[in-house]
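The complex is shown incomplete by one protein chain, all other protein chains being positioned as in the whole.
By letter and in written order, the chains are A and B; residue numbering begins at 1 in each of them.
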Amino acid sequence: MLTSTQLLEFSNNSGIPIWALDASIAAVLGVILFAICGLGVIVNVYLLRKTMADFQLRYGPMHVGWHGSLQLIADTIKLLSKEDIFPKNADPWIFRLAPVVAFIPTYLGFLVLPIGKGIVIQDLNVGLLYVLAIPAISVAGIIMAGFGSYNKYAVLGSLRSAAQMVSYEVPRALSVIGIVMIAGSAKLSSIVGAQSIWYLLLQPIGFIVFLVSTLAEINSTPFDLPETESELIQGYHTEYSGMRWAFFFFAEYVALLAAAALTTVLFLGGWHGPGPEFLGPIWFLIKTFATIWVIMWIRWTLPRFRIDQVMDLGWKVLLPLALINILITGIVMMIL
Amino acid sequence: MSDEIILSEQNNGNMPEKGTIVDEKGLGYTLTVDRKDLLKAAIGLKAAGFDLFLFVSGVDYPDRIKLVYRIYSTKRRNKVGVIIKTEVPKSDPVIDSLVPLWSAANWHERETYDLFGVIFKGHPDLRRIFMPQDWIGHPLRKDYSDDHMLVMDDGIKEKPAAKDEPTAVHKENTGRSDKNE
Partner (left out) sequence: MSKLEEMKTSKEKLDELEKEFELDETTENNRGIRTEELTIHFGPQHPSAHGVFHAIFHVDGEIVTKIEPDIGYLHRCFEKIAENRTYAQFVPYTDRMDYVASMTNNWAYCLAVEKLADIEVPERAEYIRVIVGELQRIASHLVFLSTAGLEAGAITPFVYFFDDREEILSLYEKVCGARLTYNYIKIGGVRADLPDGWLDETLAFVTKLKEKMYDYDRLLLGNYIFKKRFIGVAPFSAEQALDWGLTGPPLRSTGVAYDVRKVDPYSVYPRLDFDVVVRFKGDNYDRAYIRSDEIKQSIRIIEQAIEQIPEGPVIAKGVPNLLTPPVGEAYGHIESPRGDLGYYIVSDGTPKPYQVKIQGPSFGNLQALPAMSEGTYFGDVILTLGTLDPVFGEVDR
């Protein structure tokens, strides 16, 4: 958007110190991003509940607003006004910090996602690396929640989460190497720019590996082991309630949104679509929510794996598949 | 018909001398044995193919407790269940446990111990199963009273001496529950 020289010029002309300008731009962008995230989560959760209801032969929320569209806002107000319950033996700082630590990294992932042509907050040239690495930090928040809340179920849940996230991070990162090879860049905007044909068609194996490990990454069924309600009650956020729990909830859906957006950028052609260029962001949103819908579809259809089966799938199936994908891509590129 | 059920070669003479199986109205085939013969009879029946233990329960009479077992044979061709009846005096409510023969007897015997106070000799883990470990008395006995549980109007819990003091086995076993906590 703004280049640093323009910024410097503006600072010199107006007399506002550069750091203040920098900070205020960051704050404005942060707030806008937060609002977009919030809106995204609201749409997301509404979609989730309505999809779930449709799958299950019922209506879903119907009473607050038109067809229950304001239900989540009502829920949020309720959660924010709830009593803050603090377990007696919990570690005060770890317990309090965990929801924030879990939330911030998922939210930071949006910084590099190009929504339309040129519409991106910071188009890093290692954008792909960034978007894979930074959201993965949120597992630290989950582990903090597990250890901080002094609850055995929470500890088990957070350990499962850590094992699962670390295992699936590997095939997930390897599955996109094929894309980097074809596009010749790790910059997300160049990757989208290079997609005259969707990479879904060029990289079918990579797409499957990426989608499956994304499901594991965002703890969605069939990989929702960290919070299996039938085994671990609620896993790592068993002891959380009210606003702190809402933060975990928010983080979960922001992660879902970010994962779907990343899938769109990498495999579904990002902003590309028929019609003029300014329709780009709309195409982007349609594709993102279509991806979310597919994830929902999987979530409401399948039962969950057992922990050892999850590990088996990650290390024994997905990892070799991702490596084979790189090999095939390399051979094909050499031949062509 | 009645005698055919038991008189097989596998019996090995384990059956008590007096016990004969009669077809009792409302109950089906019933075998009444002395309490010292219970284990013998059970071994004999198990050898004769009675492999499914269904329940044990008691009937409380003023001076004695009648124990009722029901076992069933899935192996025999005529597919019958047998009820074994035996009695223990209330002054000495001890009987052999059938857990070595059927693991299924475990919880059923614990239940009978809990509710009737019958002590099963040789049971691996004879604790109360339904009532709290420190409960006094055995609720299904006719002379059971829970007066000691009453809270008087002034809020002071008056505890008259319980008629039925915890038995020795009971005291011994409560130690375990304390450890758990």
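Worth pointing out:
Rule of thumb we're sticking to: contacts are C-beta pairs under 8 Å (C-beta built on N, C-alpha and C of every residue); 3 or more make two chains touch, one makes a residue touch a chain.
Bear in mind the structure is a predicted one, so any value in this text is a computation, not a measurement.
For the chain that does not appear, the touching partners among the shown chains are A, B.
Screening A:Phe86, A:Trp198 or A:Trp300 against the full complex identifies A:Trp300 as the residue touching the chain left out. In the full complex, chain B makes contact with the omitted chain through residues 24-28, 51-55, 57-60, 68, 70, 72, 74, 79, 81, 83, 102-108, 111, 115, 128-132, 139-140, 180.
The chain not shown here touches chain A at positions 52, 55-58, 152-153, 156, 160, 221-222, 224-225, 228-231, 233, 300-309.
Convention: only the chains that are shown with their structure count from here on.
If you average the CA atoms of chain A and of chain B, the two centres end up 61 Å from each other.
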